[in-house]
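The other protein chains are all here in position, but one chain of the complex has been omitted.
Up next, subunit A:
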Amino acid sequence: MIHFISKRLKHSLALLLLASVVCFTLVVSAPGNVAVLIAELRGAVAVPGYVAQVEEEIGLNKPLLMRYVDWLGDAARGDFGISYRTGQAVSADLPHRMMVTGTLIAGSAVIATLLSLLLGFLGAFWPYKLPDRVSRGLALIGASTPTFFVGALMIYGFSVTFQLFPSFGFNGPVSWVLPWLTVAVLPAAVLSRVVRVGLEEAMTSPYVLTAKSKGLGRTAILFREALPNITPVFINALGTQVGLMTATGIIVEPLFAWQGVGDYFLAGVRFRDFMVVQACLLIFLTFFIVVNLIVDLAVLMTDPRIRRQWS
């Protein structure tokens, strides 16, 4: 297993380095001059020669390679530079924002898991009957409704009409409910189908026939025999969905006025705030890589066939 982890870590580092080059190239090749935006932001009226002064101040007049090397060296030491937009250190803003985004993703992942298991099992308990059709319908609606629309509906229904939950803010568990649900809807829909289809497949396997012949009931078979067999597939799908939740967060965080990494990234992209965009991209990529690593390890532990392959 140690061999497996060290090999994955090496790949991950190489991937991070490559991704940082791609991100840097993408950001610097975007049209428009950030120095002009900064000059505009700093005053309603123009100051002659100020744009050139800003370019020098933020190092835009340095060669590209030097800018990349400078940034990479500082980032490795945890210094992500100064935000062009706010004038504050990016690394000072990040811990709180990472905590906010972490809360969003963790809560949504738990809800998505519970919802998907509930819907998937409902379908598997009563295949091709009303609960199955309902869960399939819900999954279809959930998977085909855009997240921003789900969020707007949540706000309109639970905040504006019934005033049950706050429409914005990060102020404790009650304020987390709507963002969690908004992010969880799509993954829950996708995962519920993974569970439902996985269980159906498992129920046709020879070991289920053996269990049936031993006199086990449907419930016991589903939980004792089928569930462990679909776990690796479910973990894989969950990992993908958790990765995608970071992208969903970019939409959902501003919608609920959560100052997370997604919100930071969006503001950075709009302003060509290179330091912020680079830092956020690096966080996203690291998160993807770490999630994949965890998923691989989890699959390794839950699937003896793969464990045997690496031992």
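By our rule, contacts are C-beta pairs under 8 Å (C-beta built on N, C-alpha and C of every residue); 3 or more make two chains touch, one makes a residue touch a chain; residues count from 1.
The rule we apply is simple: contacts and distances are computed from a predicted model.
K.L.:
Out of "Tryptophan synthase alpha chain", "Aldehyde dehydrogenase", "RNA polymerase sigma-70 factor, ECF subfamily" or "Nickel transport system substrate-binding protein", which one is the UniProt protein name for the chain not included here?
P.N.:
Of "Tryptophan synthase alpha chain", "Aldehyde dehydrogenase", "RNA polymerase sigma-70 factor, ECF subfamily" or "Nickel transport system substrate-binding protein", the absent chain's UniProt record names it "Nickel transport system substrate-binding protein".
K.L.:
For a quick check of understanding: of A:Asn61, A:Thr219 or A:Gln309, which residue touches the chain that isn't displayed?
P.N.:
Selected residue, touching the omitted chain: A:Thr219.
K.L.:
Which is it among A:Leu15, A:Val36 or A:Leu117 that touches the chain not included here?
P.N.:
From the options A:Leu15, A:Val36 or A:Leu117, the contact with the absent chain belongs to A:Val36.
K.L.:
Can you name the residues of subunit A that touch the chain not displayed here?
P.N.:
Touch set of subunit A with respect to the missing chain: 30-34, 36-37, 39-52, 86-87, 93, 96, 125, 152, 155-156, 159-160, 163-170, 174, 177, 219-220, 223, 254-257, 259, 263, 267, 270-272.
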